[in-house]
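Only one protein chain is missing; all other protein chains are in place.
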Amino acid sequence: MYSITVRGHMMVAHSLRGDVFGPAQQLHGATFVVDVEFRRPELDADGVVVDIGRANAALGAVLAELNYRNLDDDASFAGRNTTAEFLARVIFDRMAAAIARGDLGPPGLAVDSMRVTLHESHVAAAAFDGRVR
Amino acid sequence: MYSITVRGHMMVAHSLRGDVFGPAQQLHGATFVVDVEFRRPELDADGVVVDIGRANAALGAVLAELNYRNLDDDASFAGRNTTAEFLARVIFDRMAAAIARGDLGPPGLAVDSMRVTLHESHVAAAAFDGRVR
Amino acid sequence: MYSITVRGHMMVAHSLRGDVFGPAQQLHGATFVVDVEFRRPELDADGVVVDIGRANAALGAVLAELNYRNLDDDASFAGRNTTAEFLARVIFDRMAAAIARGDLGPPGLAVDSMRVTLHESHVAAAAFDGRVR
Amino acid sequence: MYSITVRGHMMVAHSLRGDVFGPAQQLHGATFVVDVEFRRPELDADGVVVDIGRANAALGAVLAELNYRNLDDDASFAGRNTTAEFLARVIFDRMAAAIARGDLGPPGLAVDSMRVTLHESHVAAAAFDGRVR
Amino acid sequence: MYSITVRGHMMVAHSLRGDVFGPAQQLHGATFVVDVEFRRPELDADGVVVDIGRANAALGAVLAELNYRNLDDDASFAGRNTTAEFLARVIFDRMAAAIARGDLGPPGLAVDSMRVTLHESHVAAAAFDGRVR
Partner (left out) sequence: MYSITVRGHMMVAHSLRGDVFGPAQQLHGATFVVDVEFRRPELDADGVVVDIGRANAALGAVLAELNYRNLDDDASFAGRNTTAEFLARVIFDRMAAAIARGDLGPPGLAVDSMRVTLHESHVAAAAFDGRVR
């Protein structure tokens, strides 16, 4: 299995509902450094998993929808806690949709799984890992 | 598959028996920066893998049993080499026991696998990865 | 010159006023990973710059006043932009006050300069560096 | 599953053929920081996955064949793009051959899978992960 | 003293002349991860050292002149070894020129010193640190 990983980041505000979150129930924020790993069993004729430039552009577009925002105001997350693990899935699904739309070109269509990791500090991270097709 | 990872560390002395270890047969020491990744297929109703606060507390308790000690004096390791890979398994088993005891609360009981990684320097690491249930 | 550096972090929401900030004028957030370096010309009789345990406790106390909060609601920052560089100075001044109060014990009183660095992502940081006495 | 990971690096020039590579079609270069993870289901009698000293020596020998070179001049890569993902496979295959030759000793023969990761910057990496036996 | 640091990178080929360089006399390459620290004694009215967006744009422009190139073919370096420490100075001088041209706006004109660090691997870096005005 081959893979490439690209990195971006976003800086968001949010609050979390539930006693389990303690002080994180207050409005606070986070920098999420986001790694997306794209995997496929064989390389394409150019010798790549996907075009790294297009992968970066696609990730940048997904992160731009969230960056510099208060996620509590985002209607698409109404009634949900925007935990790091939940956001890993959101980014996974949006990257999978970008691939399906062809934003990563033909090599993207051969990607069969991805891992999205959100690093929220030097001591904590969350991830979603799953099949794309 | 969703996951979260928490990080701690411990600073221990030990020696290793066997020609394969060369100068590491002498009493020496290591800082082990320890990452524990908890995985489960779905998030709970709060949107988390486990409560990160309880995960940190459980890891802290496991590391406190080892931290600032000479592992050669620990009766539970008698006759064993406390290599990084062996210690990764020790921490895995103790974290699994903490989960089984309920130290991570109900979400912990849904964790089905973990990975414990010990970074011993900027150029070497060891891990144990396995199922919890 | 000898130094020790300890690390903590905080997760805050804020917004910034001024065209220069572009989208960061919206309410958003950041994880700030905070390094505090304490410096003095000679070590004390124990061979330390300061007691690292007390240094961590003092930093933890300073960060706890800011962590998990919306800095826009903090009266002590009224009329000011809570940029990373501004916050580096806030933490510097509060750590200097902790030292002056004796929170780091007698070795702390020998610290003559500090550097406070806030890492806001994998690609950006801010710092304040200055004399304590 | 147990694993250990060792790290080395190489500094190479190369160019890539194909419109997908944009400016990387020009002769340029990269530092590849290379992690090799060795995995096996059980530890050996000494408590190790493999002898870390021999693992480092084997990786060093593989990287020495590539380091400080222009990969465009390497006959073994004629007609191929030496992308990071392609090179991850090259290093994987050469490490697997070293294991098969006995360069890692008897414990190496118990390694059943490996992962080779090439970090090409702080924001991009490539990997090949596969079975050895 | 306040500072902010921004990060970029470039991927270049080059060779070095002189016995001291051993195998690095051959055409090879490097990824240089580049940190530029901007320093000034006081913050401006917005509470910043410089506009981080403009700092990133200026660094990006300087790196674009070097990125994806064989530095042996760059006439501006004729007769010079493009070591990491030499390149740190080149980037320093070009950033200083950008500041003087006003590319960082009025806050840039208050920058009085900078540090440019080039990380060439996980085990080596070079820097140039100096006054701008």
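Here the chain labels run A, B, C, D and E in written order, and each chain numbers its own residues starting at 1.
To be clear about the criterion, a residue touches a chain if its C-beta (ideal position, glycine included) is under 8 Å from a C-beta of that chain, and two chains touch if they have at least 3 such contacts.
Quick caveat, the model's predicted, so the values are computed rather than measured.
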| item | value |
| --- | --- |
| Options E:Tyr2, E:Tyr68 or E:Phe128, residue touching the unrepresented chain | E:Phe128 |
| Identified contact with the non-displayed chain, of E:Ala13, E:Ala88 or E:Val132 | E:Ala88 |
| In chain B, positions touching the absent partner | 7, 9, 11-14, 23-24, 26-33, 67-70, 120-123 |
| Chain C residues touching the omitted chain (full complex) | 1-8, 37, 43, 46-49, 51-53, 105 |
| Contacts of chain E with the absent chain, listed as residue ranges | 16, 18, 20-22, 80-86, 88-89, 122-130 |
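The rule is simple: only the chains that are shown with their structure count from here on.
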| item | value |
| --- | --- |
| Remotest chain, chain D as reference, centres from CA atoms | C |
| Chain centre separation (chain A, chain E; CA means) in Å | 31 |
| Multi-chain contact residues (two or more partners), chain A | 7, 122-123 |
